[in-house]
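Just passing along the structure, written as structure tokens.
Entry: chain A
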Amino acid sequence: MSAATHESGAALLAGSFGAGFAWAFARDLTIAWRHPGETLLVVAFFVLVASLFPLGVGAEAQLLERIGPGVIWVCALLAAFLSLPALFASDHADGSLEQMALSPHPMASWVSGKIAAHWATSGLPLAVLSPLLGLQYGLDADTLAVLALALLIGTPVLSLLGAACTALTLGARGGGMLLALLALPLFVPVLIFGAGAAQAQASGLSALPHLSLLGAGLIVAAMSLPIAVCAAVRVALD
Partner candidate 1 sequence: MNWFYFSSPATFYRLAGAMAPWFFALAAILAGIGLYFGFVVAPTDAQQGEVYRIIFIHVPAAWISMFLYLVMASYGAMSLTFNTRLAAMMARAIAPTGAMFTFVALWTGAFWGRPTWGTYWVWDARITSELVLLFLYLGFIALANAFEDPRRGDRAGAILSLIGVVNLPIIYFSVQWWNTLHQGSSVSLRGTSMHAAMLTGMMVMALAFWMYSIATSLVRVRAVILERERRSAWVRQLR
Partner candidate 2 sequence: MSHAFYLWMSYGATAIAVIVEIAALRARRARALRMIEEERDIEAED
């Protein structure tokens, strides 16, 4: 047998990070594409709750402009949080999660792929839609841009943190409330820097420090949290 065939044969058996990631990402995206209801619900929730705040606090333009970035971020937090159980629940229920754990690809790879797909169907649409909501709150163009960018960088961190909490609570009593108690405190720094970025821009200051911190947070989270998610999934499957 030639060396080339021997190598590729070994690679097929070993599995790789890229292959595992791509496989899980494509799979989950396909499932979401076939059942668009979930993604649309996340978006609808986001818009609905963001529209509730002016009804609650009054439509005074200055007030709305001040609270806009924070409110939109909190709505993004809640929407991202509500879509978390779907990440592992159905796979755990029908046994696919156990099957995936047996895959030759490293667990961190397909876990990351699932998280990335989750973000693509929750955080990403929210970031893209945020300028529209920002207009409802009377935010100016620069602030809208920074807000969208901050959401783009921050929501993956939410997906990563949320995935760890979701994996930890698989099959636990207490359901969504337990997940909220675990995830929302961990979301606090993302909220602070994300909303802070837009608020800084709105007050004429530079949003760069906030965005840099968010970016750094994303890198650290992407490197470290998949390991925690893997550990949690293994605990759940034992």
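Criterion: a contact is a pair of C-beta atoms (placed from the backbone, for glycine too) under 8 Å apart; a residue touches a chain by one contact, two chains touch by 3 or more; residues count from 1.
If you want to know what made the cut, all candidates are chains of the complex that A comes from, given by their letters.
Every value quoted in this text rests on a predicted model; they were computed, and no experiment measured them.
Undergrad: Touching chain A in this complex is which of 1 or 2?
TA: 1
Undergrad: Inside the complex, what are the residues of chain A that reach candidate 1?
TA: Counting only chain A, the residues touching candidate 1 are 161, 164-165, 168-169, 171-174, 178, 181-182, 184-186, 188-189, 192-193, 196, 217, 224-225, 228, 231-232, 235-236, 238.
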